[in-house]
Structures are given as structure tokens and as C-alpha cells.
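Shown below is the structure under consideration.
With one protein chain withheld, the remaining protein chains of the complex are depicted in position.
Read from first to last, the chains carry the letters A, B and C; within each, the first residue is number 1.
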Amino acid sequence: MTPGEVPVQNDLVPLVMLLASLTPAVLIFFLREEQVRLRTVLNLGGALAKVGLVIWLVPPVVGGTRLEWRSTLVPGIDLVLRAEPLSLFFAGLSAVLWLVTTVFAIGYFEQAPHRSRFFGFFSLCVTASTGIALSGNWVTFLIFYELLTLATYPLVAHRQTPEALAGARTYLAYTLTGGVVLLLGVAWLTSLVGPVEFTDGGVEEVARLAQEQPVVATLVFGTILTGLAVKAALVPLHGWLPKAMVAPAPVSALLHAVAVVKAGVFGIVRLVHHTYGPEVAQALGVLLPLMLLACVTIVYGSVRALRQDSIKGRLAYSTVSQVAYVTLGVSMVSVLATTGGVVHIVHQGLMKITLFFCAGLFAEVLSLHKVSELPGVGRRMPLTSAAFTVAALGMIGLPPMAGFVSKWQLGLGSIEAGQSWVVVVLVLSSLLNAAYFLPVVYALWLRTPEEGVQWHVEQRRERPAVEAPKALLLPAVVTAVLALAAGLLAAAPYAPLDMARFIAELSYG
Amino acid sequence: MSDLLAALVLVPLGAAVVTALLPARAAGRVGLVVALALGAGSVLLALEVGSSGVLEAALGDWSIPLGIGLRADGLSALMVLLTGVVGAFVSVYASGSAAARGGALFWPVWLVLWAGLNAVYLAADLFNTYVALELVGLGAVGLVALGGPAALAAALRYLFVAVLGSLAYLLGVGLVYAETATLDIATAGQRLEGGVVMVTALSLMTVGMALKTALFPLHAWLPPAHSGAPAAVSPLLSALVVKASFYVVVRLWFGLPGADGAMAVATLVGVLGAVGVVWAAVVALRQTHLKRMVAYSTVAQVGYLFLLLPLAVPGLAAPAGAAEADAARLAWSGVAALVVAHGLAKSAMFMSAGTLARAHGSDRLDDLHGAVTRMPAVAMTFALSGVCLAGLPPTLAFVGKWQLVQAALAAGQWWWVPVLLVGGLLTFAYTAAGLRAMFDEPQRADELVELRPVARRMVVAPLVLAVLAVALGLRSVELLALVEVGSVLGSLP
Amino acid sequence: MSALWVVAVLAPVTTVLLLAVVGLGPREVSARGRTTLVRWAPLAVLPAGLLALAGPRAGAVDVPWLVLGTRLEVDELGRPLLLLAVLLYGVALVAVRPGRTTRAPVLSGFLLMSFVGNAGVFVAADTVTFYLCFTVMSLAAYGLVVHENTASARRAGRVYIVLAVASEMFILAGLLLVVQEGGLLVADAADVVAGSEARGVIVLLLLLGFGVKAGTVPLHVWLPLAHPAAPPAASAVLSGAMLKAGLVGWLRYLPLGEVAMPGWGATLVVLAVLGAFLAVPAGLLQADPKVALAYSSISQMGFLSVLVGVALARPDLAEACVVAAVLYAVHHGLAKGALFLGVGVWRAHGAGPARPWVLVGLGVAALAVAGAPLSSGAVAKYAAKQSVGSATVLGVDLALLLPLVGTGSTLLLARGGWLLLRGRRDERPGDLATLVAWSVLVVGGITLTWLLAGRWVPVESVPGLEPVTLWDAAWPVLLGLGLAGLGWWLSARERLPAWAAHPDGRLLPPGDLLVPEEAMVRRLLHLERRVEVAVARARQVLGRAGLFVADRSPSPTTLAATGDAGLARWQVSGAVLLAVLLLVLAVGAW
Partner (left out) sequence: MTDGDVFLLLGVGLAVLGTVRLVLTGDHLRRVVALNVAGSGVLMVLVAVAYRSNPEEPDSVLHALVLTGIVITVSVTGLALAMVRRVERDEQDRQASHE
């Protein structure tokens, strides 16, 4: 589909979507610590408004309408916010997960200090990821990409302990450097072909560049990719991710599920599919290295995860591995593979946020931070443990959880793309995932806790009536149910898979 | 409107006299009112130049060259606007604390300085520029000296440097006059035919101005002067005063084109700037005091500005439509954005540093622990201005840096690109080092120094400027269009 | 009919959800609610039974929005197996008694989940649903294996889950290839595989993947651990229904009858025969009746796998082999289920008034498994023998070899029975419901196979009452009984070495090959840890060396800072100024 055929409508709605989280962000900074109710209203109001907007926009956008808001940034380059399928896909994820994470965070930070600061930056972080979703060109993308880096720093450093500060510093060093490399790549590309607007199936000028100056086009691709790979945590640029684990649980949840790493892979989707176009990239020969990189990351992340005793550390390396699925999917010229990659953006988000919520619950309710401390928790916190189990099984890729749907698409796609060996990687990854998740599940439900553990319940009758504060438990259960539903109802209309397929088909024309 | 030009120079001068005579309290009030009026006036000028083009006027009855001619094109208007806005905010800030002003002489000296700055930007000929520069230099030195005994040595050094720079400039002016028999830059530019004398004059003036702008390695005077000055003075020096001499460099290079060997000099200056960007940033990283760190940051940022010369000079002689001409326009627009961005952000940063130092009783990084929680708005200001200085999107400096990168690529001088990018990273590195100190929270509350109260306006004024520096990044088209009014390069496509 | 489908799926799923939700409620409500649910849980499998009875008349059901599009259908092959599953699970659920069984609600829940998966495998008409159901079954079975939560149960669970997950992955890879080639519908799958370029790979993957469930040597190691560790109700469905799911996987996806794959066929037959025979001595050396029964299952599954192997190698025999395999599966499922459940029933009722009936029932089921004349086993074995026809393995006629499996079974069951009868009994008297249900299974087991043969399962013929046929069925059993008697006589006279006379399961621990395998894994892990330590040490040394160098070479930042400190001196910066000025002037002039 050429841009000419798509009715582009100038509209303020994309801007309003952005403002739905920016406004609360700004207002919250000015609130006093004890204005809890107003802050909660602002937070939830913004989050609900955004979910509503996304739901409202999906049918027309799927119907072919594109809503766009433009403002000149520098002469010749516009700030473009555009609602099109992929952007809504990502914005929808961020909207929904923001909502649940906000609820979780409200529960998590009950009584904690510096809540205005936290929620302010939290909303800013979501603003940035919405902006990334809606960006219609690379410069806009870049702006929100960096905003995301900056807005996340105070969240990672939130606890202000030396470890938190060190972790945040590593995070910043990695991501800012990545941002600079991205800037270089984008500037280079712009100087070669002018401002690049994301177009389904690739941009014509870029295709011409690839034909006329393949070496330069490859270098530009590599530069932009390197910039994105830092956030996407592709090996060997993943080092920040485990260190950023010092962040409070809601932050880790958001970081791993929708904000930072997702921004990276989302950018890779934009790069391959909406800038170069899959066929052009294939012809250029840049996809195979990308695929190999993704495969290495998938396996490496899992192997490292095996050795982590800290729950969050294990989850962090798991993210390294899982997010590379998206990269893997978009690096294969196949509608199925692309569908699998794109849909994993949402699926991994749902599963991983559940896991982090659960990790947060274990830490908050029972002060458990290590896998080795988990035996017997299932009896004390059955719902949390169940949510964890559902998400973990999904991560392994077992049906009917969401992870299976992604893996299935990726597997079929890799065969379609003539890269059947990728199936081996997928299988290996699943085995490794099983190897580091199943022992946790096993410990939760079947092992008995060590002597002298305060919270241990011998019989389920002894369990307290409430296993955890509702505001913490509810989001975990909701996202677990969503992760299950995304798999069970994968083939339903407007399900993530349906949308992802729609997006992938647009990209292949 | 010609009255406006004159007023922008004469009103602060007059007000300086008035405030010098009035008792401190009344002087403060008058000073603040005048500052706000000047701010408004500068906005007015920018609007006027933006809508109706270049303005000219003559002071007194003598005609040029003996009389004092005033001229405002887009660049002048932009610089006056920057001075007006930053000046007004810093004045508000200064009115918040006597200690921040450093003494009763603050208002008169600052107003003299303001008059000098406006005069530099509005002066129509080379000699008036010299006089205005001296006014700026004396005002600036006077302000540094308000910093007390500790700042006195720095002020004295600054005085020698400033006068030496001016002398070099004056010598250059003499040479130009000898060649062209005119002091009007435009006329001189038309009469020039190049040659060794011309290049020598340009080189002399450039080095003189570079000395006053603290281009690496001529910057050693700046850190002690800027960090030793009172809280309300440092932002003025860093954000505004160094820009005046840079402005003169720009005027010279764009007004006196065509000299052989100019490109070699421009490249050399560019290299010095580039080295300075990295050098000063690295040194800034090792500072233990916040204000010194910010001062070194100025040295680094100044380096960026000088990249304009190598990027734009080839375009001056190139035919319209050539890649070099495009590069020159991009560079011009980019540096203008950087100048404004640095002006806003650095003043905000120095003001926030001053507020922190005032509240904590010291600007030692180790004394600032816990500032993020105890003075969140000030820490936020510091962070925002650091983000802007680093040129991260969506700030105004990003727009400038983006255009410079594009210019470097368009001009085929890709080697400046890493400097621009790494410089940004290093900038953020020292900002982060500062922030980290503020984030550091000791285990026990009694390990924190007791905070002294600070006036609310000392918190709000810098915050507003920092937010402005960020927000302008999203909408800077009008601002950038302004610098194209009357520019020799024409406007961007 | 689709309403029946909906009820058939939702009834067990809803029951499981209710069990979970009620468990979260207040103490009293939870206890009462769960007890009621457990009592009524067997009813949840009945709608599926109706489906089986309706057979092809139930039609196919399409749920396009479920997972990746779901299609279910009761076909010829699945129908008898579905009925088997309903019967087995129903009886197993009855045998779960609140108050008697440990954590009865949990066991009921896992049984129901397992049922959903297991029955789903039999009726799935598309590959995704098949895989989904297979996985649900595998995972739920983990819950069954570890239910007792004893050390041995946990070990069994560990071994089981490792193999199960590995098998899932082989199956996933295989099925991905199948689907990508166009085999999304189960009905097309065999065709597609037959025509695929990657046929060899697909067959290998599926043999490995389903082989774990089907207990094929050497992937059988989980069976002897899992069966004794699980509660009897769970062992019954594990052995009776779940092993058959692996078989169904083969029957559905291998290109049986489409194309000859003699190499793979022969390999499978050899492995199957090995399993069928080696399981006998391994089982005889055990001291737990359920382990002996488990080895009997391995032996029987070997028998079944022979049929699959023959079908794979000989397209001409495939159809008959498939039919025979299904019939055999139904027979073995019911009979072995009855035996495993019988273990529980004997322990509960072995001393009570029902003792004679229990003994008779156990004997009947055992004879059926062994294939005694007139029993269901005789029908199944007859069909099997007919179907393999003239096929040979390594030059030996299979038709000669297969009856000897019956001898082995007889020996194993004799050993199992001996152990059971002399083993411990429950303190508490048994309950009637379980006894009745078990009786249904025993009687049903005999009659159903006879009923199905020729009706639902189109076998060529059933064994008649001619003496030859009866003798054919009888001699392997008699031989087995004779050998068993000899063994008993010898060991009673102490003519045998102690390990043979009174095996205690130590000479050959349950899981046989597993023991060296586990040792190997441990050694590997140990090696890996040592490598890791070495790497860490090397890194430390290198790091120290790096620091040493770094300490002695000036860093760029130090250089800049020192340089800048120099510049702070007036004269230095003055000299620099002059130098710059000269340089600029020189460059300009030049």
C-alpha cells in the first residue's frame, strides 16, 4: 500500500493521547506528598483515558484511517505523531500495562516517601513510550527515545541507596551512549535521503539508497541498529539490564514489559519494516546477522538466567532472552515470523509484567528476594504463585499461554523463511526457560520452607484471609489472566495476534 | 522603532546611574523594574525585527562613522532577546537574596553590563563594538569582584584578559581601517580584496575574542572567575558575557569574507573548539565543587560554538544551492539554537547551583547529599538544564546539535560529528555526577547539613528558564527564522 | 450437537476452576464446597462419554477464535480411545475420596485437567489443538506424579518433567514442520508428512517426542518412577490413558500407509521389541508391585510400538496394524487401569468381605493383560498377530516373537501379584464407591474390547473358539505361569542366589537406565561448575593484572586535569596564548 492510498487525517487525537499521560506527569510533580487521593485520581484518570482512546481508535485505524498531528521541529523536519496499526498496537500495550502498573505502584508505595517524584517520572516514562509508539518519523522517535532514558533514570535510582545509584548510573551510561549512536545513525540517514517517515513496507528513498550505495546503506542500518540494540538488550549490549534490577518492582515491571527494552525492539521493527522494508533489508544482507545476533541473545540470556539466584536477576536475563524473540521475528522475511515477532511485543509484556509483579509481591509481603527462599510460598500466597506459574509456563512457550502463540508463529515463520534451523534455537530456548522457571514453580508449590520461616503455613487453614494487599495482588492476577487470554483467544478478532498479523501483512504489501 | 534600539542601550545606562545613587533597597526595586522592562523591550525588538526586518538608528546627531550607529538584524535581535530574557530572570533571582548579589554595587554594575551587551549586539560599526566590549568587560570584572576577597584575584586576572582581548581586537580594527578606510563591517567587506593584512587582522581579532570567550586553551581565567562570582553573577557571565565576544567573532567572519587562508584559520579554531569540548568536559568530571564544574561546562560548550567557522566559511564563497551553502545555513541556524540553548540552560544551571550552595552553605558536591529529596525543584532544574546542555532531545540544544551534525555531513566534514556526539555524552556525564551527589542519601538524617532557607523566587526563576530551554526544543521554528533576517547566508530551504 | 461439545469441554474445566476458586474462600465454605465438588467430579467426564457414544454423529466443531483456531471431531480412531479415557478417568475420579485420599481436591483437579488434555488429544482435529491438549495433559500429569509430595514422588516428578518438556519440544519442532507444509488439519497430516522433503526429520522428531509418552526404550525411564509414586487413581490413568496419547501421536502424524520408511520402521520395531522383553527381567527384580506393573506397561507399550513400527515400514500392513493398535490400546488401557486401581482396592478391601471378588477381579485383569484365551487381551493380541502378518525383525518372524511378550507379561504380573498379596494393607476399611467403580472397569474391560472389535474398530476378525486359536492364546500364558511356578519353587528351596530369590529392587533400581544417566548429568554439572570457577579465577587474575597496568599508566582524565591545573598558572596560560596567537597568524598567512 503506498501512502497515497491511505487516507491521512490531520487530527489532534495522537497529541491528546500523549497529553493523557504528560498532563498527570506535570501536575503530579507539583503535588504535596500527602495529597494521595488527588494523585491517585490523576494517575488512574490519565491511564483510563488512554486505554479508552486506544480502544476508540482501533476500529477506524484497522479500517484504514490514519490520524496524524504535525508540528515543525526544525525547517524541513516535522514532529509527527501518527496513529497507525503498529503505533496503536504498542500504545495499547503501554496504556493497559500502565494502568495495572499504576494500581500496583499505588499499593507498593503506600506510605513510602517521595511518591510525587516517583509518579511524576512514572507518568513521564509512559508519556515517552506512548510518544515512541506514535512517532511518525525517526526524529520524533529519537526525541521520545531519549526522553524515555531520562525519565527512567530517577525511577531506577529511586531508592537512593548506593547500589541503586550505581545501577542507575550503568543504565544511563549504556542507554545514553546508545541514544547517541542512534542519533548519529538517524542524522546520517537524514542527510542522505532527507527526513524519513515510517512507511509500511519501507521507504522508497531508502530503497533507492540501498540500491545505489549498498555499503553506506548497510553502515547506516548498522549504526541505527546499534543504537537500538542497547535498549533492546541484544548481546553484547545487554549489560545494563541486570544492573537496573535495583529499581523498585513496579519500575522493573514497566521497564521490562513495555518501556525500555520494548522501545528498543519497537525501533528495530520500525527500522526493518518501516524504513528499509524487509525485502530491501534482505537484499542488503543485513537481516542474517541480525537474526544470528537475536539467536545468540536468546540462548545467552537463558543460560545466564539459569545461574541467577536472585528472582529479579533471573527475570532480567530472561528478558534479555525473550525480547530478542521480537528481533528474531522481524529479521526473517516471512509474514508469519514478523507476526510472531510483533505479537511477542505484547505477549512478552503481559507475561513479564506478571512475573515482576509476583516478584514484587514476594518481596513486599514476605521479604523474599531469592529463588532459594521460595520453597513453600505457594501455600501462603496461592494466587500470586498461580499467577507466577501461568506466566512462567507462558515464557517456556507452553500452550495455551500467550508465549506459545508467539513461538508457534516464529517457528512456522522460520520454516517459511527457509531458516528451519531457527526452530532449534526456539526449542533450545524453551528448554532453558523450562530449566530456570520450572524449579521456581516447583519450589513454590512442592517444596517445604526451611525451618524457622515466620510465614510458613502447614495447612491451608492457617493461611491469613488476605494473602497480599489487594492493590498489589489484583494487577498480578489481571495480567496473568490477560497472558492466558492472549493465548486462549489468540485467533479472536482484535486479539494481539490478529493485530500483529494485520501489521505484518501491511508490511509485506 | 529606532527609539527602541536607543532605549535598549540607554535605559540600562541611565538606570545604572540611578541605582548607584539610590539607597540599596530602592535601588533593588528600581533595578528589578528596569530589568523586567528591558526584558519586555527585547521581546518587542525581536517581534519587530521578525516582522519588518532589519532596523537601524543613530544615536545623537553625528552621522556614521563618528556618531554611534545602531543596527538590529535577526542575529542582533536574537542576542538582545536572549540577554533580555535571561537578564530579567536573573534579576528576579538576584532580588531574592542580598548574598546572591554580592553587594550594593550589583544593580548599577549589572545594568552597565546589560547596556554594554545590548550595545555590542546593536553596534553598527567596528569601533563602537570595541567600546561596548570594554563596557562589558569592565562590568563583568566588577561583578566578579563582588564575590569578595576570594574572587578578587580571579577578577583581576579576568580584567587583564578582557583588556588584552580587546586590545587585540582594536589592533585588528586598525588594520581593517588601514585597508578599507571604513569601520562599517558591510562596507569594509565590500572593499576588501583579501590578502595577508586582512587575514592577519581577522586572526588578531579572532584570537582576541576567543580569549574573551574562553576558547580552549585560552580558558584558564574562566573557571575561577565564573565560579568565584556571587550566585546571581555567575549565570550572567556564563550565559551572556561570553556570548558577546562570540557574537563579535560571528560578525567579523560573516562580514569580512573572502580572505585567503581564512579556511585554514577557521579549521584551526574549529579544532581548538573540538578539543576544548572534550578537554573541559573531562576536567569538569573531576571537579569537587558544583560551581566549578558548571564553569568548566561553559568552556566545553563554547567549543561547540566555534565549530561554526569551519562549517560555514566554505559556504560563504560558494554559489547558492551548493552543498557548502546548505551546510553553512544549517550550521548558522544550529549555532544560533545552541547559543540560545546554552544561554537559557547555563543560566538556569548556575542559578540552581547558586541556590543549592546558598541553602547548603557550600557548593562542595559532598555537602549536597540528599538535595534531590530536600530541594527537588532545584535538583530538577539542574537536571533539566544538564539535559539541555547535553543536547538530548527534546531540548533546544538538540535542535542545534542536530543541525550541526547535518551541516557537518552536508559539508563533508564528518569528523566533527563524533565531537558533537561524544561531547553531549560527557556533558551528561558530569551533570549526572552532580545529580548523583544530590541523590546520595546518607543513612542517618543528622549526617546531612542543615538547610538555610532560600527565597522561593530563587527556586522558581531558574526552573522556568530550564523548562523554557527544554520546551523550545519542541517549537523553535520562529526563533530560528529570526536569525535568518538579514543574514548573509539567506534562509534555509 | 455443538452444545454437547461445549458441555463436554466446559464441565471438567469449570469444575477445576471452581475447585480453585472455592479453595480461596473462607475456611468452612472452602472445605465443604470442595468436598462436594470432589464427590461430583466424576460426572464432569460423562458428557465426553456421550460424545464417544455419538461418535461421528457428534460432528466436528469449529471454534475459530479459540487459541489459533480450534477444531474437534470424534473420528474412527479417536472414538474408542475417548471412551477409554472417559471410563478410566471416571473411575479414577470416583476413587478419589475426600477424607481418605491426601489432598483430594487437588488430585481431582489435576485428574480433570489431565482428562481434558488426554481426551482432547483423541478428538483434536487440528494440529494446534492436538499440541495444546498434549501439553495440558503432560503438565497436569506432573501434578499427578508429584501428588504425594514424598521424596520419591518429587524425584519421579523431576525426571518426568524433564522428559516431558523435552518431548514437548521435539513434538513442537516436528509439528511446526508438519503445519508449515500444510498439515494443519490432523486429517491431512500423514499425507503431508509422506510428501514432505523433511520427512526423515519429522519422523525422527515425532518418534522421539511421542516416544517419551509411549514409554519407548530408552525414553521409558520415567515410568517405573512415576507409577509407584503417584496415587493409584493417578497411576491408572497414567498407564491406561496417557501412554496411549503418545501412541495416538504416532498414529496421527506418521505417514503410515502412505509411504514405506523401512529404516525408521525397523529401528522402532527393534527398540520396541527390546522394550517388550528387557522390561521383564527389570520388572521381576523389583520389590514394589506398582513398579512391576509399570514395567509390565513398558513391555506392553513395546508390543504396541511394534505395530507402529511395522506400519511405518510396510504400507501394505499399515491399515491393519493401526486398527490393531487402537484395539490393543483400549484393551491394555482398561486392563492395566484396573490393575493399578486394583492395587488401591486390594489394600483397602483385601481383608474385608469383598476379598474374593477383589481377588477374582485382579486375576481377570491380569489374565487379560497377559492375553489369556477369551479375555480382552486375546482379542487384541489376535488382531495384532494377524496384522503384522509376515513382517520380520532382524530375520525373526514377528508373529513368532509377539506371543512371547505374553509370557513376559505373565511373569511380571505374577511377580506383581505376589508382591501385592504379601504387601501392606490399609488400616481403614475401604469404601464401596471405589469398589463398585473398579468392578465396572474390570467387567467393562473384558466386555468392551469384545464389543468394540468389529463395531467401532474395524478389525478383520475376532478370535473364534476353535481349539487352535484358544491354544495360540493360552500357551504363552501357560508358559509364563510355568516359569513363574518354577521360579517360586526354586526360590522357596533357596536354589537361587539371593538377588534373584528375593529381589529388593536394589540390584536394578526402578528406572534402570536412569541411574547411570543421572550420574552422567551430575558429572557434567560438576564439570561445568569447575569450568566456571576456573573462568572466574582467570578473570580475577586478568582483572588484577589490568588494574596493575591501569594504576601505572596515566588515564586521559588525569592528563587533562593535570594539564588544566598547569594552565591555571598565569605564565603558562600566557605562553599558551602567545603560541596560539602565533599559530593562528602563521596558519592565516600560510
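By our rule, a residue touches a chain if its C-beta (ideal position, glycine included) is under 8 Å from a C-beta of that chain, and two chains touch if they have at least 3 such contacts.
Note that the structure is predicted; figures quoted are calculated from it, not measured.
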Displayed partners of the chain not shown (whole complex): B, C
Which residue of B:V163, B:V422, B:L451 or B:A481 touches the chain not shown here: B:V163
Residue of B:L138, B:A186 or B:V488 in touch with the missing chain, whole complex considered: B:L138
Contacting the left-out chain in the complete assembly, out of B:A26, B:A181, B:A320 or B:V477: B:A181
Hidden partner chain, residues of chain C it touches: 570-571, 573-575, 577-578
Positions on chain B where the hidden chain makes contact: 65-66, 127, 130-131, 134, 138, 141-142, 145, 149, 152-153, 155-156, 159-160, 163-164, 167, 170-171, 173-175, 177-178, 181, 183
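Criterion: only the chains that are shown with their structure count from here on.
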Inter-chain centre distance, chain B versus chain C - centres from mean C-alpha coordinates, in Å: 77
Gap in Å, rounded to a whole number, between the CA centres of chain B and chain A: 42
Gap in Å, rounded to a whole number, between the CA centres of chain C and chain A: 36
Residues of chain C touching at least two other chains: none
Residue ranges of chain C in contact with chain A within the complex: 20, 23-24, 26-27, 30, 64-69, 128, 131-132, 135-136, 139, 146, 149, 154, 157-158, 161, 165-166, 168-170, 172-173, 176-177, 179-180, 198
Contact footprint of chain B on chain A as seen in their complex: 29, 71-77, 79, 113-114, 117, 139, 142-147, 149-150, 157, 160-162, 165, 169, 172-173, 176-177, 179-181, 183-184, 187-188, 190-191
Interfacial residue positions of chain B with respect to chain C in the complex: 157, 168, 196, 199-200, 202-204, 206-207, 210-211, 217-221, 223-224, 259, 261-262, 264-265, 268-269, 272, 279, 282-283, 285-286
